[in-house]
Each structure stands twice: as C-alpha cells, then as structure tokens.
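First, the structure itself, so that you have it in front of you.
With one protein chain removed, the remaining protein chains of the complex are shown where they sit.
Up next, subunit A:
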Amino acid sequence: MKNSFLVTNRSVLVFLLCLALFTLGVTVLAEATGAGVISTSFVKTLGKTLCLCLIAIAMDVVWGYCGILSLGHFAFFGIGGYAIGMWLMYARTHDIVVGSLSNDVIPATSAEISDAIGTQIFGVVGSSEFPLIWAFAHSLPLQLAAVVIVPGLLALVFGWLAFRSRVTGVYLSILTQAMTLALSLYLFQNDSGLRGNNGLSGLQNMPGSDLGQDVLSIRFFWASAVALGLGYVLFAFVISGKMGSVIRAIRDDEARVRFLGYHVESYKLFVFTITAMVAGIAGALYYPQAGIINPAEIAPIASIYLAVWVAIGGRGRLYGAVIGATFVSLLSSWFTGGGAPNIDLGFYEIVWTDWWLVLLGLSFVLVTLLFPKGIGGLFDYITINREKGPKA
C-alpha cells in the first residue's frame, strides 16, 4: 500500500531525493563531519530552517488543502519546544547540581538535590518550588510524549469547540489567533511555571553527553531532515487519494460535502489535530538548535509569518510550503542579521533591519494579488511549457 502510494506520487520521491542530497551536502561541508566550510552556527540555522519547513507543510495542509486559516499553529510549535526544553533544562541542571554536591562530605538527600535544582531553575522568577507541570520533567520519554500529546490535545479540544459551532473563515482565524495570544500572555507570567519571560535557556546542551556543539548541531540537523522527510510523506499520504479529495472539497464547499454524508467537523478536527502534533515535533527539534525559548516565540505574529511563508511559497502544494519557508526565513535572517547592505539614498538611509518587515509585507501583498499560486506556481509554467513543447 505504502509502496503503491510512493510510486504514484513521484513528486514525493523527488522531494525526498532533494532533501537527501541537501543533507549529504551539508554533512560533507560541516565542521564536525566534513570540510568545515559551513560553520556550526550556520548548520544550526539550516537545521532550524528544516523545522520551519516541517511546520510550514503542516500549515499548508490545514490551510492550503483544508481551507482552515489557522493563525495559531506556532502555539503548537512553541508547546513542543517547551515540552522538550523542560527535560533539557531539568536534566542538565540535575547533572550540574549532583556534580557540585558530590564533593560534600555528607551525601545529599534527594530532597536536597530537588531543592537545589528548583532554586537553580526558578530562582529567576523568585521561586524554588517545582510547579505541577514539571512533574514529568525528569523523564525524557514522558516529555517526548508530551511534545505530541499536549499540542494534539489542545488542538482536539479547541478544534472540537470551534468546528462544532461551525465557526469558519475569518472568525475561526481570529479565534485561533486569540488562542495563541492567550497562551503567550499566560506564559509571560512568572507564576506560569515556565519561568515567565525568561523562558527556558541553555537548550543547546545535551545532558549526559560531552559532545561538542559542532557534533550536536549536525545530529540535530540530521534529525530535522528525517523529521521533515517523514512529515512530508505523512502529509502527502493524507492529501492523496480520497482523503485529499474530501479535504479539498471541504475547503471549496463544506456544506455540499455534508450532503454527501461526510461529517465535515470530524475531518477538520483530524486535519487540525494531526498538523498540530507535527507542529509540536517541529518545535521540539527547533528549540534545542535555537538554544532558548521564550513566550515571545509564541506571539501571534509568528503564526501570521507562517501563513505568509505558505502564501509566498504557494499554498495547496507541499513543496510550495517548503520553498516559502526556506526562502523567506533565510532571507529574513539575512536582512535582520545585518547581512544585507544598507542603502544610502542621500537624504535617507534604508536600514534593512528596520525595513525588512515592510519589504516582506509588500511582497506578501504583491504575491497574493499577482501570483496567487506563489513561487511554487512557477513549476506549473515549466511543466505546462514542457507539455506544450513537443506539440508546437
């Protein structure tokens, strides 16, 4: 079954091939595994970009295929990041605390160790107590499970409430935006249990491992590439065949789909939840490469960017989302990172760190108006021309 699906979907194979070649290329050029042409920090940037591609294809499925303009998927991404970040921070602090206490004459009790870890982690918000949500932070498997379960459950409950009352279109977008805003505001509070606006930091260090950042960065890069490949296959499977047909039909005329006997709300809930879970995984891979997560990452604007990437890349095609996320996020870090030379107009200097957002907004408007199919639409011209070629 899987075989026949992959064989009939050649574009998936092409994508996997490109991804594999890209991964190989980076590996050969990276510091830890190859020529050292690509710096460790750039390997991290590329790895993070792959994670952004993963959430972008999730966004494309939920918006481009199912027609739900969710402006909240970055919340799920952030939750995935927090879930893994809690373990990373706990385990590392635990190692440090145990290491420093081991010199004492009297061995420390487990309560003392726990107190010391608490003070280390929560000192910045004036506390040393472990909040309830940290109950499983000591366990990697449980926090890994939380990476998919928590976003999945949140999406399930939120989606059930929203879809059941048949909230659609702009109202639904606003609702998802409100959800993100609420979550981010909650996390900003010191007593949220997640260190308020300090967020979680030091996530780039792998507890219990003495591997250097060069090695860790390439491993996370590989993990991100594998996750993107698997995610791509998963979503290509979902949008292929009859499921894809029903999902696109819901996007185009959901009332009509109901009269064919399909329970539209279940389908939306399925798509919303599965994409939220993948967004969680993407976040869990992203933040260890970023090293820090704080509530600002979940701010509503992040989810809007996500929609912009997908629109610019071309929605309704998975590779379009990948192109959009790669292109815009790399360009964005180039502009905001001071990579782009400022333009001196004599009377005014265009400083790209300030003007980049304006440029992005303009391109979004232009693409939406003039090229609704986005960058991915260019591939249509190529294939159409090729089809026309021999006949002419």
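Throughout what follows, a contact is a pair of C-beta atoms (placed from the backbone, for glycine too) under 8 Å apart; a residue touches a chain by one contact, two chains touch by 3 or more; residues count from 1.
In this text, contacts and distances are computed from a predicted model.
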item	value
Protein that the absent chain corresponds to, by UniProt name, given "Sarcosine oxidase subunit gamma", "Acetyl-coenzyme A carboxylase carboxyl transferase subunit alpha", "Urea ABC transporter ATP-binding protein UrtD" or "Sulfite reductase"	"Urea ABC transporter ATP-binding protein UrtD"
Options A:I68, A:A137, A:V238 or A:A284, residue touching the unrepresented chain	A:V238
Of A:L260, A:L345, A:L369 or A:I382, the one touching the omitted chain in the full complex	A:L260
Among A:I79, A:A137 or A:A249, residue touching the chain not depicted	A:A249
Subunit A residues touching the omitted chain (full complex)	1, 4, 238, 241-243, 245-246, 248-249, 252-253, 255-256, 258-264, 266-267, 270
